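Can you read through this structure? Questions will come right after.
Here the complex is missing a single protein chain, while all its other protein chains stay put.
Here is chain A:
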Amino acid sequence: MLLEAKNVSKTFRSGRGTETVHAVRDATLRARPGDFVAIVGESGSGKSTLARILLDLIPPSSGGVELDGVPISAMTKKERVQYRRHVQAVLQDPAGSLNPRKRVEQTVGEVIRLHRIATTRVQVREKVREALHLVGLNPAEEFLDRFPHELSGGQRQRVLIARAVALNPQIIVADEAVSALDASVKAGVLRVMADLKDRLGVGYVFITHDLPVVRKVADYVYVMRSGEIVEEGAKEAIFADPSHPYTQTLLAAAPVLHRARSDRSLDSTAREV
């Protein structure tokens, strides 16, 4: 299976008569199940807009998204539903993406029912349990009846991943899915994601401004700036030998805690640049 964004552009108009904003310009990107693809860039780079286009939440102004060569725009209603099942979203701010009045079981269960993965109450509950188990919310019984406010930030993010995973997706588009989390919790959620990739062959389009994390988990990296993909390549190549000046700036700016005792505990660039 291949998910492709082909020459995608998106323009917005901020008001009547004002200039158009090119949120995404001519972006081409590929993702496959089992691949960890990252899109990095700062706020305003267009990476979240590209994510929304990939998720079929907004249409591109030109260009298109294709799944195995079939453009979304040419899909039948049924194929589109299938598409949304195969390509799932995990977005930033778990508190905002979860209905505060729904318990975990309902939150995860309703998508299972909607996509007819299971229909009877017993079957649905079993599927929900499985999904919670997969993301490390164990024992599942302890979490089924909880409301979002009764969960920690990391647990809420896991519920969102469970909701995505419950549909057996091929690819998960994760937009800043771990950015707001504390280091330890972040490591835990990333481990869950890596584990799902290894065990179920889930692929990721991982959108973030957090370069150290990308270096740790990604296979392939796209760098976006002002709506354009300015550089792409295998992770090793991007980090060892970034060719675009913007990528170099991004890499230099990321604060990293060093191991060596001789370093003044942090990337010296952070002080001197």
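As a convention for this text, a residue touches a chain if its C-beta (ideal position, glycine included) is under 8 Å from a C-beta of that chain, and two chains touch if they have at least 3 such contacts; residues count from 1.
Going forward, contacts and distances are computed from a predicted model.
Per its UniProt record, the hidden chain corresponds to "Oligopeptide transport ATP-binding protein OppD" from the list "Heme exporter protein A", "Cytochrome c oxidase subunit 1", "Carbon-monoxide dehydrogenase medium subunit" or "Oligopeptide transport ATP-binding protein OppD". Screening A:I53, A:V205 or A:L250 against the full complex identifies A:L250 as the residue touching the chain left out.
Checked against the hidden chain, the listed residues A:P33, A:G46, A:G109 or A:G188 yield one contact partner: A:G188.
In the full complex, chain A makes contact with the omitted chain through residues 42-43, 153, 182-188, 190-191, 194, 209, 211-213, 215-216, 249-250, 253-257, 259, 261, 264-267, 269-271, 273.
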